[in-house]
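Note that this complex is displayed minus one protein chain, with the remaining chains in position.
Moving on, here comes chain A:
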Amino acid sequence: MEDPTQNPTAPPPPAPDNRNTPAPSSPPPLRRPEYSLRYTLKGHDAGVSSVKFSPDGKWLASSSADKTIKIWDAETGQHEATLEGHMAGISDIDWSPDSRTIVSGSDDKTVRLWDTATAKLIRILRGHHNAVYSVSFSPRGTILATGSYDEALRLWDVRTGNCMKTLPAHSDPVSGVHFNRDGTMIVSCSHDGLIRIWDVATGQCLRTLVEEDHAPVTAVKFSPNGKYLLAGTLDSCVRLWDYHRGKCLKTYMGHENVKYSIFSDWLVTRGSYVVAGSEDSDIYLWDVQTKEVAQILIGHDNVVLGVSAHPTKDVIASCGLDKMVKIWIDDS
């Protein structure tokens, strides 16, 4: 695939990175990532739908279709706590920015807030009319966005538990929501192939990005610097969008994704990579600029549903339908 922006001699275009790459001189060639499997965390009784590292880097939380959330120590892989209470399998979890609260959305149409220190339920948020599919905390920790099978995007006030807004976001299940860095915008994607960007304050739809074939978009995430979007679609592509201009800049391919909602994440601790799971049980890492596959991590037995990058260290966590959570570390 031709990338017109690519030019081997010239410095690369600005990386979607919160670190400024030195512009004038060409960057030193970054070593390829060499992740290797460190821990395998077993404990779930059914497929693990999502893993997330806590923002402070100490914990790893995994949600599963067995209605539980398990918290593991990020360094050692020790199982810390299990949060029970949901009446149906859990599709997504997210950490609050202070790493003290976990929010989980489940098939039982409820969104639950858990206190990680005591492993107790704080609050149940009811309102959705069908399974809650994805949840996201705002960077300030005050607002919660949830997307659900009932095609609505709901914004909740965390402190009171009230639903502040219900946006008639899509005409198909909302498969992904994410806040941007400063919490002013939410991006949501859905099985109808649309990626919509919303203004949090007013609830207005600011932008709609759509790819030609309307392939269902199953995951969407803002870049750490808030300028780009990463969207995974069921045509085995992960796309990098510049939403200001409404253009798709990069497309990462090579993996397989036609049925499951597979998370993708940014790996920016050393170089800038995009990491995503695949239905062929592998985890793919692409270089952001070159779109090359930088590494393939093999270890899972079944579809890898979720990946998460540690905020500070070179650690990746992955989970899948094989009920296992795996932690990969790049030592070199």
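Just so it is clear, a residue touches a chain if its C-beta (ideal position, glycine included) is under 8 Å from a C-beta of that chain, and two chains touch if they have at least 3 such contacts; residues count from 1.
Simple rule for what comes next: contacts and distances are computed from a predicted model.
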Going by UniProt, what is the name of the one chain that was not included in the view, given "DNA primase", "Vacuolar ATP synthase subunit D", "Histone-lysine N-methyltransferase, H3 lysine-4 specific" or "F-box protein: endocytic membrane traffic, recycling ReCYcling 1"? "Histone-lysine N-methyltransferase, H3 lysine-4 specific"
Decide which residue listed in A:Tyr35, A:Phe53, A:Trp72 or A:Tyr133 touches the omitted chain of the complex. A:Tyr133
Touching the hidden chain, out of A:Ser54, A:Ser91 or A:Thr269, is A:Ser91
Sites on chain A contacted by the missing partner chain, in the whole complex: 46-47, 49-50, 64-67, 84-85, 87-92, 106-109, 120-121, 124, 129-131, 133, 149-151, 168, 171-173, 191, 193, 210, 212-214, 216, 218, 234, 258-261, 305, 321
